[in-house]
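These notes are about the structure you will find just below.
Take a look at chain A:
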Amino acid sequence: MSEKPKVAWYWCASCGGCEESFVDLAERLLKVFEAVDIVFCPVAMDFKREDVEKLPDGSITVALINGGIRLKEHEEMVKLLRKKSKIVIAYGACSAWGGIPGLANLYNLDEALERKYLEVPTIENPKEVLPTKKIIVNIPEAKMKAELELPEPLPVLLPLDKVIDVDYYIPGCPPTPDVFWNALQALLSGNLPPKGAIVGASNRSLCDECSLNETKPEKVLVKEFKRPDKAKPEPNKCLLAQGFLCMGPVTRGGCTALCIKGNMPCTGCFGLLDGIVDYGGKAISYFGSILDYSPVEDKEIKKAFDSIPDWVGTIYKYSLASAKLSHKAGAKKPKRIKEVVEI
Partner candidate 1 sequence: MTEEPRIGVYVCHCGFNIAGTVDVKKVAEFAKTLPNVVVAKDYVFMCSEPGQDLIKADIKAHNLNRVVVSACSPSLHEITFRTAVSEAGLNKYLLEMANIREHCSWVHHDKEKATEKAKEIVRMAVAKARHLEPLQELEVKAETSALVLGGGVAGMRAALELANYGFNVYLVEKAPTIGGKAALIGYVDPKTKGAEIVSKMFDRVKDCPRIQVLTNAELIQLSGFAGNYIAKVRLNPRYVNEKCTLCGECEEVCPIEVSNEYNFGLNKRKAIFLPFSNAYPPYYAIDYRVCVKCGECEKVCRFGAISLKEEPKVVDLKVGSIIIATGYDPYRPFKGEYGYGLHQNIMTLFQLERLLDPDSPTKGELIVGNKIPKSIAFIQCVGSRNTTPGAKEYCSRMCCTTAINSAVKIKEKYPDMNVYILYKDIMTYGSDETLYEEAGKKLVQFIKFEEKIPKVSITPEGLFIDVFEYTIQENLRIPVDAIVLSIGMLPPRDIEELIAVTRVSCGGEGFVREAHLKLAPVEAPTKGIFLAGCITGPKNILESIRMGSAAAAKAMSLLSKGKLTIEPMIAQVNEEKCSGCAICVGVCPYSAISIKKVNGDRIAYVEKALCMGCGTCNAACPSGAMQHLGFKDIQLLAQTRAVFGGEMNV
Partner candidate 2 sequence: MVGGTEFISINPNVNREVFKLGGKSLLECYQCGSCTAVCPLSEELDVSFRRAIRYTQLGVEEKILGDISPWSCNLHGDCTDSCPRGASPSEILAAIRRYQSIKYDWTGITKWWNGSSFASKLVGYLVIFGLSLLLYFGFFWQSILAYASTGKLVVLSELLIPVAVVFVISLAILASNGYRAYKFMIKDKKKEVGLVKSLKHIASFFIKVESDAMKVGHKRERILEHTLILIGLGLFILLGILYVLVPKFFEFKVISRLLIYVASITLVIGVGSPLMKRITAGEKTHWYYKKFTHPTDWMSLITLLPPAIMLLLVFVFYDLSMLSHAYIAFALFLSFMIPFILLEFAFGKHTHWLYKVIAYYVGARTGYFRGD
């Protein structure tokens, strides 16, 4: 037996859920460890950047990267990993399409920072401190100054494939253990799928594996749109047919319709299917299609559309950063980030 494949695991703008999904492999983890060597995994082990830099180019068999690219640091690290790795896999929705952090692209970075650090009701920041590139901290007790350098944020969040070449994608927020496992199996088998493939998930949309698919009426037509926080879904009845904005039809299957089993509509974390070029555009198309009014009933149509306050957040929950219109037009380099602040 030759050397075990080397695996690197890096996280960018990520919540840590993807790593959790790895842990959720449970006893199957052992088999993973048997099969591979982990050479870099900041979430679990104390590797340093230099460790990676030291590795010869192409020596890492697979780099799994989760989270979107939000900071210059992320950009540098993934570029480095690309150089060192044979295969780069975007792991999870954030990495593949930007994920929920990608929704920050609806704002200029300044607006986003203000929102995050000043406006959010749970924040108390009387001095209005915002992130800066360099913070000089005075430590009077020690009579010294310490310098903190923060990585610079990018104007918009980018999915991994807008920064580096990505070989495969594993979808999900996070990918379910089964999906991850399937992907691993596929990759380890040596029978590599074509580049750019989404591995571990289904080729059909979620409806295919959804138990409520059978409960659909003949024609899926609705008169109003509902939100799960405002209306209670009837059990055992297709949520879309009830008017809930279920993303199932446009979302890749593979998760076994977990949310729907919990009586919640699919929010689309498995992303788009092959042949679809814009997830949200497609979602608009079918939501528009099922609303059963004629243009004469303009008011009803507007009413139905206005009943959903955040369409973009609904149809691009996980994929805004990779959409055709991936961020708010006129995104500018932030102005509010100061070079140096002394506190």
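Everything that follows uses one rule, which is that contacts are C-beta pairs under 8 Å (C-beta built on N, C-alpha and C of every residue); 3 or more make two chains touch, one makes a residue touch a chain; residues count from 1.
These made the cut because all candidates are chains of the complex that A comes from, given by their letters.
Note that the structure is a prediction, hence the values are computed from the model and not measured.
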Touching partner of chain A in this complex, picked from 1 or 2: 1
Interface residues, chain A side, partner candidate 1 - complex: 203-208, 213-214, 216, 218-221, 240, 248-250, 253, 273-277, 282-283, 285-286, 289-290, 292
